[in-house]
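One protein chain is absent from this view; the other protein chains keep their places.
A and B are the chain letters, set down in written order, and residue numbers restart from 1 in every chain.
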Amino acid sequence: MDIKSDKQHIYWNPYLGGFLLGLILIMTFFFTGRGLGASGAAKAIVTQTVETVAPTHAENNAYYADQFLGGKVPISNWLVFEVIGVLAGAFISGSLSGRVFFRVQHSPKITPRKRLWFALLGGALFGFGAQFAKGCTSGAALSGMTVLSLGGYIAMLSIFGGAFLFAYFFRKLWL
Amino acid sequence: MKKRYIFLAIVPIVLSIVLAFLPDKSNSIDAKRNQKSLKSAKYTGVTPNNLLLESVNDNRFIQPDELAKVIIGQDPSYLLVDLRDSVQYGKFTLPGAINIPYETILTEENQAVFDSEAYNVVLFSNGTIVPDQVWMILRRAGIKNLKVLNGGLNQFYQLYLNPPKPLEADPKEAFEIYSFRKAVGAHLGLPNPDEFIPKGGENVQNNAIATGLKPVVKPAAKAAPKVVVPKKAEGGDEGC
Partner (left out) sequence: MGPLIPEILSDQWNNIIAILMGIAFGFVLESSGFSSSRKLVGVFYGYDFAVLRVFFTAAVTASIGLLFMDYFGWIDMSALDGLPARVWPIVVGGLIMGMGFVTGGFCPGTCITAIGIGKLDGYVFFGGIILGVFVFSEMFPLFENFYNSSNLGDVTVPEFFNISPYWFTVGISIIAIVAFYAVMLIQKRIKSVEY
């Protein structure tokens, strides 16, 4: 689907986007009693894979074993289904605005290859950190803040605080 | 800056201020939070295992005769807590008892009663089930020095309203207990069936119904509807 169009960079007003996101959060809480999230899906994928490939190792590790307590199947985690939905929703929105095509988005001052290496590093750091905090910006920070949870606010402050802290050192990647 | 944005910016602030001033938040998160904080604040807690061990042991029960001695002796170290609703409390209660309807036992002001460990608290109600449940709950929360009146007010009044007359052949202690109980009955202001009421015990039972007490023995016709009444309305405690 190699459709590039002129409205590629036309995005919604952020306040409108935020408002709609707020409504989505309300509905999600109303229907299911829980908020949105994303990193939990990655965790479920990893756990399920490890369990399939090396079941005894998964049993012996407290972190993996915990997720199977009570007969739960990680891969049928609520978040996995939600993430599938996010993929679909993003695809629909992207298609409508002609943003669907394969590329690497990077600052003109660095090469695509460098961008990809840093993306890998960034992802690893994010995945690692998300386990400590049991969530990411959507799951811990955003959904936590919605229910006025102390953990949610702490998460938001430390994620954005940390990002501001380290932003200077990585400015060459973006500016 | 566009007027539209200024207007939109004011909306959430106004809405949340409206929220802050809304009346009657009894069902809301604020009220529940207060109850929750009470639970976590006082929770020095007895673990379920220990609670089980304690509950198997019967020494939390205080017998009516012991309690009667406390009342007559006006022992200041005992605090009597009437767990029934305020209507029943108003009609008749034990001398010096305070009223904490059991549904409200965990509110902050009522919990303050148990704060100083100086008192021995005696929990009572019409029967034994409600006070024993409350004992469990308070014990779980770590409150100490609790006792439960065995048999509740039902048995208490049975005993002192119309103490069972000992037979001729019973030992001397039985007679002593009998006179003690009559004395207690007189002290509490209970009518002595033999002296004041021609027909004796039977009518006293009926009178007891009139004063709101629920006799354990066969209810007279008047009491029949009350037996059917659900628990909340009459505090009908099925006396263990």
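Definition applied: contacts are C-beta pairs under 8 Å (C-beta built on N, C-alpha and C of every residue); 3 or more make two chains touch, one makes a residue touch a chain.
Keep in mind that what you see is a predicted model, and the values were worked out from it rather than measured.
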Q: Considering the whole complex rather than only what is displayed, give the residues of chain B touching the chain that is not shown.
A: 1, 9, 12-13, 15-17, 19-20, 22, 25, 27-30, 32-33, 36-37, 40
Q: Just the residue numbers, please: which parts of chain A touch the chain that's not shown?
A: 1, 11-12, 14-39, 41-43, 45-47, 50, 61-64, 76, 78-79, 81-94, 97, 99-107, 115-116, 118-138, 140-167, 170-171, 173-175
